[in-house]
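A single protein chain has been removed from this complex, and every other one stays in its place.
Up next is chain A:
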Amino acid sequence: MASSHGTPPVFNNKVVAWIDHRLPIFSYIEKEYHTFPTPRNFNYFWNFGAIATVMLVLMIATGIVLATNYTPHVLMAFDSVERIDRDVPQGWLIRDLHMNGASFFFIAVYIHIFRGMYYGSYKAPRELLWILGVVIFLLMMATAFMGYVLPWGQMSFWGATVITNLFSAIPIVGESIVTWLWGGFAVDNPTLNRFFALHYLLPFIIVGVVALHVVALHVHGSNNPTGIDPKGPQDTVPFHPYYTMKDGFGVMVFLIVYAGFVFFAPDYLGHPDNYIPADPLVTPAHIVPEWYFLPFYAILRAIPDKLGGVLAMFGAIAVLFILPWLDTSRVRSCTFRPIYKWFMMFLVVDVIVLGICGSKPPEGFWVPLSQLATLYYFAHFLVVLPILGKIERPLPLPPSIADSVLKKKAV
């Protein structure tokens, strides 16, 4: 049944052939996931797309089971989560998988984003592929935020209060928007209800955008560590079995680390305050979001003006949308960009510094540090990228992917 790329596959199984003649799903799978020509030189950074997909499926599967046992009411939500933990058979497992799954989904996606930035995967002709990825990232953030509100602990409640209040910074209509978001005049039962509804809805929209992301990916195929296009069959391997097996191995390793947290430190990435039931009359000493939002939280607080902070925070993500046009370099991969490579690494350090700043109370030297880190974050995209692309002298590119692989082997 296998066929080389380009010729339509012939199916020996009569049922498969009958269906495929009418609805070519088997041809599609054959073409896109079997014979699909994929650069032969991926490193393990290329596992994280598959890993993120596995996490998305896992989050939806565990989430549906949790939803069947959860009660979205301000008086019952906290206890219903504890009931899942205590009284639902294996409920603790489903909940621990889901709450740590959010963190590990973000870990996979952050590494995936880093991969895309380091190897220039966003550059022509993959701009829309990249933009769809940023849309997925935004949808994930919204979903994760609303999911964190559902247990209705102190951080749930106060996190929801702080984040929804950001919209009040919008001139004139801000207050009305906040009231509309809350469904009332405070974060209360209507807020919890709509967050639950949206938390259930958005993952399926993510699935839709992921499908578009994959369609866009399969038009020009994957980028690769050299950033140069495959020039012929010697540069590629069929997706299956080469990358299905490599991704399978990567997924297993990732799941081992994930399982380590789920089974041996399930609350390590959470905040103890969220085990205190929500109390609108008691504000926690430090309101902090989940770790994966901390860099953006730091940017929000780095600007002394509320509207400015909100704009900077959203701007930090908006800038990713125009990344393909900010980068003026002809070369995709940082492997061949001797100067930008270090700026890229510095951006990683910068984001980590922002994350640490975001977890600290906004006082003392954390304030100027987060301001400095915010400044670099934007300078990286808006100043370094456009200018460096013009003045940097890239290293000579290898003539082909196969050539670079064979040369590495010879060394």
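In this section, contacts are C-beta pairs under 8 Å (C-beta built on N, C-alpha and C of every residue); 3 or more make two chains touch, one makes a residue touch a chain; residues count from 1.
To be clear about the criterion, contacts and distances are computed from a predicted model.
Participant: I notice the complex is incomplete. Of the names "Hydrogenase maturation protein HypC", "Beta sliding clamp", "Formate dehydrogenase subunit alpha" or "Cytochrome c1", which is the UniProt protein name for the chain that's not shown?
Facilitator: "Cytochrome c1"
Participant: Of A:74, A:134 or A:288, which residue touches the hidden chain?
Facilitator: Considering all chains, including the one not shown, the answer is A:288.
Participant: Specify the residue from the set A:59, A:228 or A:262 that touches the hidden chain.
Facilitator: A:262
Participant: Pick out which of A:45, A:275 or A:378 touches the chain that's been left out of the picture.
Facilitator: A:275
Participant: List the chain A residues touching the unshown chain?
Facilitator: Interface residues of chain A facing the absent chain: 40, 79, 82-83, 85-86, 92-93, 96, 237, 241-242, 245-246, 248-249, 252-253, 255-256, 259-260, 262-264, 266-269, 271-273, 275-277, 285, 288, 291, 294, 348-349, 352, 355-356, 359-360, 364-366, 409.
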